[in-house]
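As structure tokens, the structure follows; a few thoughts come after it.
One protein chain is absent from this view; the other protein chains keep their places.
Our next item is chain A:
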């Protein structure tokens, strides 16, 4: 009598808990529908079947199938399957433990403790479980779940029901096969994920390269129109000169030449394509393009000298550190020059088994005191943190073979960096 009551209690508790757990993890809203009653009824059958060991596996599979059928419209197959297997695995573990516990009272106690523990467990981790079921590794997770369930089932069958035809040898044999299938399957899945990530990364790198090219092309094309009009003027001028020369009017020719020189040979477009092609270090080139474009947009006159090809950065210094220093220096120069008339920035790069970089910019106000500039927090810019030169000095301290010198007078501010230059 007590046993039946206990059984019924376990059954009910199990069903309710399973249902609650399922809804909690999948996130499907529980709405009362008639079909749920049918569903419950259908569940009773396998539940009774669990009394008879062999039926247990069948009943589990039935439960999973039913859940999938009923809810496949409300969530992804993965999620439903994964959740179902998860819940049922918990059931199986419970069953195993129940096999250890003897006596109605203890069984009753255990069931309650177990349910309460599982309740809190699912309440805390249902989100995490759901994330594994939908995330990048969902296939692996599912695979592990199925494996886990299979192992438990085999163990449970062996332990609780002790079927004689599952001898020890065949038990381990099955175990081994299951392990192998798991490992191979898991491995295949992991490799697949790796490849996907790699493809994604390659794609991103290509995209970045493409953007770089675009930026360079944009920089070069900016004055294409101006060059075209210059060529046009040039041709016109020659024609006009030819006419004057044919007429024998020497003075006219000279005047026209003077005029043309004055008007056209100073054109900024001609000065623009300055040595950037000598910089062979892609990252440095890219940084320079960005900054030069910025100067061009702000109307700051600039020049870039790079008379010798720069193939690489000296190995003694970390590339990122150097780029940071150059970036900060150029930003400072731009900040000082923007919005001011007749401002200019001259940049020099030189490499002869070492590297020299110089940035000189015009000053419009009283020259700053250099020792002040290097202090942390000092700045003449509004709302800025004043970390620029301080950061540069910090980086400089890392490299004993790097030499940075600042110079300032009433006309310009000069930044000079030398790496690897013999002393």
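Heads up, the rule we're going with is that contacts are C-beta pairs under 8 Å (C-beta built on N, C-alpha and C of every residue); 3 or more make two chains touch, one makes a residue touch a chain; residues count from 1.
Everything that follows uses one rule, which is that contacts and distances are computed from a predicted model.
Enquirer: Refer to UniProt and select, among "ABC transporter domain-containing protein", "Two-component system response regulator AgrA", "phosphoenolpyruvate--glycerone phosphotransferase" or "LytTR family DNA-binding domain-containing protein", the name of the complex member that is left out.
Expert: "Two-component system response regulator AgrA"
Enquirer: With the missing chain put back, one of A:75, A:95, A:283 or A:396 would touch it. Which one?
Expert: A:396
Enquirer: Please pick, from A:23, A:182 or A:350, the residue that touches the omitted chain in the full complex.
Expert: A:350
Enquirer: Taking the entire complex into account, which one of A:224, A:258 or A:331 touches the absent chain?
Expert: Going through A:224, A:258 or A:331 one by one, A:258 is the residue touching the chain not shown.
Enquirer: For chain A, which residues reach the chain that was dropped from this view?
Expert: Residues in contact with the chain left out: 258, 261-262, 265-266, 271, 303, 305, 307, 346-348, 350, 356, 358, 360, 367, 369-371, 374-375, 390, 393, 396-397, 403-410, 416, 418, 421, 423.
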